[in-house]
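Only one protein chain is missing from this complex, and each of the others stays in its spot.
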Amino acid sequence: MTLEKILREKKKDKDILLMTHIVLGYPSFAANREVIEQMVKNGVDCIEMQIPFSEPMADGPVILKANQESLARGTRVAQCFDFAREMTRKHQIPFLFMTYYNIVFKYGEERFFQDAKEAGIKGLIVPDLPPEMGEDYFAYAEQYQLAPIIIYAPTSTPERMKTLAGSATGFIYCAARRGVTGNNSALDENFDNYLSNCRAATTLPLAVGFGIKSKADVQALIGKADMAVIGSQTIRLVDENGPKAVGPFVASLR
Amino acid sequence: MTLEKILREKKKDKDILLMTHIVLGYPSFAANREVIEQMVKNGVDCIEMQIPFSEPMADGPVILKANQESLARGTRVAQCFDFAREMTRKHQIPFLFMTYYNIVFKYGEERFFQDAKEAGIKGLIVPDLPPEMGEDYFAYAEQYQLAPIIIYAPTSTPERMKTLAGSATGFIYCAARRGVTGNNSALDENFDNYLSNCRAATTLPLAVGFGIKSKADVQALIGKADMAVIGSQTIRLVDENGPKAVGPFVASLR
Amino acid sequence: GFFGNWGGVYLPEILRETFDRLEEAYQQARNDPSFWQEYLQLMSTYSCRPTPLTYAENLSKHFGGAQIYIKREDLNHTGAHKANNVMGQGLLVKRMGKKRVIAETGAGQHGVATATMAAKFGLECTIYMGEVDVQRQRPNVFWMEKMGATVVPVKDGSRTLKDAINEAFRDWVSNIDDTHYVLGTACGPAPFPEMVSWFQSIIGTEAREQIERYHGRPPKRVYACVGGGSNAMGIFQGFLEDKKIELVGVEAGGDGLETGRHAARLAGGDASPGVAQGYKTMFLQNDDGQMRETHSVAAGLDYVGVSPILSHLWEEGRVRFEAATDTEVLAALELTMKKEGIIPALESAHAFAQAFKEASDLSPEDAIVINMSGRGDKDIFTVAHAFNDPSWKEFIIERAREYQKG
Partner (left out) sequence: GFFGNWGGVYLPEILRETFDRLEEAYQQARNDPSFWQEYLQLMSTYSCRPTPLTYAENLSKHFGGAQIYIKREDLNHTGAHKANNVMGQGLLVKRMGKKRVIAETGAGQHGVATATMAAKFGLECTIYMGEVDVQRQRPNVFWMEKMGATVVPVKDGSRTLKDAINEAFRDWVSNIDDTHYVLGTACGPAPFPEMVSWFQSIIGTEAREQIERYHGRPPKRVYACVGGGSNAMGIFQGFLEDKKIELVGVEAGGDGLETGRHAARLAGGDASPGVAQGYKTMFLQNDDGQMRETHSVAAGLDYVGVSPILSHLWEEGRVRFEAATDTEVLAALELTMKKEGIIPALESAHAFAQAFKEASDLSPEDAIVINMSGRGDKDIFTVAHAFNDPSWKEFIIERAREYQKG
């Protein structure tokens, strides 16, 4: 089943879907395992697993630090694939890889898609690869039927959104505001306009991320978006209270 | 009696005359008093008393330091005149002032000559005032009958010596070598040529200074010069062994 | 935005609009002859352009080969070629009507240059600098602050240049409307490599005219150090079309290519193609694509990537790349000071070191040009430290003693 289809199926029973984020190898693969377990048990619909990169330009301090510490502890890309294979077999929700383009490029684009497919991954989020720069990448995505998630930004014009939609499958990731991951967003009127523009540009499900931390944030998205993305907040939670804190938090969101 | 005449009289009884040097107020006027007493008692023929100056450009480290310490202890020009008055009344040898031109200039040239005359001073040694720069100075010297001592240097040409001799009275101070006060001189063949040039340029007595420290140095000048000048050496002596050491040293020189 | 296989704009969607507008402003400026006139006017009245080309008579005799000429970017305002780029971008900022500039800085020179430009143009200015670098490079921080810039110590990650770049991008994505990011070298996403090279081309244009005037004909070789590559791009552009002139880019050999502790991307075989910080070039990275630690005595050369334009010229064989080790560089610096009374920056001294290795292979009929990208006297802390000067250490200790008393 394609990612889009899976999400649409899940959406039938829920007001809004939840996607969460982890950084692979941070604080350890064992912790990742536990956190994912907690997430899945508590109703998360989709998980993006970030393969750490030494230059995570679009990430804020929390995820940046997680990337660097994971690498400092020796995390290798091959381990990430192994771990993904393990998770997709164990848990019946879609898993995505999130990373930066250099990881894909250096791995070899086709090989990356092959291995990701083989590992049961459903889609890829690569924030520093606009479609203009990724002809091969998008071709392989189609060939291997992995969703190349496209990101919209508040600065994207309606025309730009249409163009981008042409390359998208799975869902559209709508960055809720300017800036990087981990800061607060104001879900105000401008934001509603922005989401209407997103909606108008594509028929794909819309995921909204950047700065979502509470039930109220999630509630505010019902009817406007299909999926809420929780990023840095679970990392903070694990840092402060350990993997066990993730379950109750996720459960509280919906 | 003019300085020249006094020296010629003294020379009648001696192979060579001795001139010594003190820095006024260093280590104190009391010490100066004692040192001069020792010098006169032991046959010094003429004493140059240096009025200290903050920028003694032609002096080497020993006399430089003496100048600066004297000033640091508060020595004033007026005290130097008072002290000179006391010495000239007490001792029957000629006393000269040695200083730099700024001391004379700032005091007022005519007043300086007047007061020096009144204090019983016989001549002035001002190493940084060549005759070309001192028209008034040399006029006052003549008016007040104080000898403006002229200095010859090893670099002075015979013509230059002749010209300088035109401004000189008292005696000619022949600097024994290049450099500043307080270093060693080589009294060699070049030196003999130099002294012949000096002798040829003037009929005035010749004093030879810079670097004379021992009986041998003084002996070597007999027949070639009229007066040997002992400068830094007595200051070193006083620094190391006190004023009492000066008498035996001076006595040993001749 | 591509040069052969290199370059591009690998950026998050949030920056796309900003880059479109920047590209537009750059193209307009480039097509408007009055812009370059304004730039030349600014550089000849605020900085000291044209900078001289100095004939190094003593060095030439010493090596007994080629006649050595030195292009004196050290005599620019703020002491390095960095001024060319920064003042050019300043004019562009005025055109775009932005009110604020940000920049990253490692050793601090680009930060000082940017703060200078911001003061001159009346712009708000924030400089991102790794906390470690803030501590190491206090003098530059002091001047930046005195010129009115806010210096933000970046406390994330390794707290050095890379993290400062990340933080500057983060600021930019949050403040795209009023802010321009003054990138410091001919790297990064398009149009930066081309734009920075364009501003720096003033070096090559002048040098070409000067060497022909003094030497009567073009040089045999042109040497430039290569960190990001902007000074090299600057001087090479004056000689690129004449294929008979050999262009030599000199990278940081650090402790030696064989030790792995270096920053040689195009000389030696340790780098591989990659995409980071918004562009594709040869990076020093591991098999996974993680950037490696680099090493050089010269902070300005201590960088994982390199101008995509230089990667292209390397691939085409138009520019030869070499590396000079820290030890060779200090020796070249010392010789240049003693023989010519000129103090190259540690970065620039790499170009000198390579030129010295090769000067005697050429004939006295031939000329070579070394680009002296900046002056070394501003780096007293680094240079005295690099020479391990005992009196310098005593001096610092004595100073500290006074401050600790106070």
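Observations on the model:
The chains carry the letters A, B and C, assigned in the order they are written, with residues numbered from 1 in each.
Everything below uses one rule, namely that a residue touches a chain if its C-beta (ideal position, glycine included) is under 8 Å from a C-beta of that chain, and two chains touch if they have at least 3 such contacts.
Small disclaimer: the values here were computed from a predicted structure and weren't measured.
Under the touch definition stated at the start, the shown chains contacted by the missing one in the entire complex are B, C. Residue B:152 is the one among B:95, B:113 or B:152 that touches the chain not shown. Considering B:10, B:65 or B:254, the position touching the chain not shown turns out to be B:65 (whole complex).
Subunit C meets the missing chain through residues 44-48, 51-55, 58, 72, 75-77, 79, 115-120, 122, 135, 138-139, 141-143, 146-148, 214, 334, 337-343, 377-378, 380-381, 384, 387, 389, 391-393, 395-401, 403-404, 406. Where subunit B meets the omitted chain, the residues involved are 53-58, 60-61, 64-65, 68, 71, 76-77, 100-103, 105-107, 127-130, 132-133, 151-157, 160, 164, 175, 178-180, 183.
Keep this in mind: only the chains that are shown with their structure count from here on.
Inter-chain spacing, taken between the CA centroids of subunit A and subunit B, is 98 Å.
For the pair subunit A and subunit C, the distance between mean C-alpha positions equals 38 Å.
If you average the CA atoms of subunit B and of subunit C, the two centres end up 66 Å from each other.
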